[in-house]
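Missing here: one protein chain of the complex. Every other protein chain is in place.
On to subunit A.
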């Protein structure tokens, strides 16, 4: 299963069939993207365990739920249910794409900061997977004929741990990054499930229950 998903992961960005000319339509690529989000959820669970242990207590404590202090720039996954329902497919996919673009950028910064080689390897592996998901979402958007959101110049998130940014706040940011990432993966799974069913009429009703659970 994992090997299969890995293969999907590596091939999806390069698959030309995901463009508009594909005969099977966007259905299969949505399914693959959905599978990929589930796989990334699994992968993140392992990575988060390792990384939170690296951050040390209290970050690795199960009931640790700090306020979102310095992580304001991170894209929030939590959204009002009504708002989420009112999103159209384009907006839904665009939000996903933008969120993962930002999260990937932060994650790469995290990788540069990590002190141990083992952790760097794990993070690099996850970054590659996330890059694959991003490509996959781009593929779905292309299949549905939606343009990719263009990053505005200067808004590209950068990883700049200045002197004002203390190590503790940095750790809090790391914690929130992982937490948001997980929430986004949950949300994406819901999004793509909804999209998948929509593409296979009659679409079943989807209920979304998004909450930020602790790790």
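Note that in this section a contact is a pair of C-beta atoms (placed from the backbone, for glycine too) under 8 Å apart; a residue touches a chain by one contact, two chains touch by 3 or more; residues count from 1.
By definition in this document, contacts and distances are computed from a predicted model.
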Among "Leukemia inhibitory factor receptor", "Aspartate aminotransferase", "Large ribosomal subunit protein bL32m" or "proteasome endopeptidase complex", UniProt-listed name of the chain not shown: "Leukemia inhibitory factor receptor"
Touching the absent chain when the full complex is considered, from A:46, A:116 or A:200: A:116
From A:128, A:166 or A:200, residue that would touch the chain that is not displayed: A:166
Where the unshown chain meets subunit A, residue by residue: 54-59, 66-67, 69, 113, 115-117, 166-168, 171
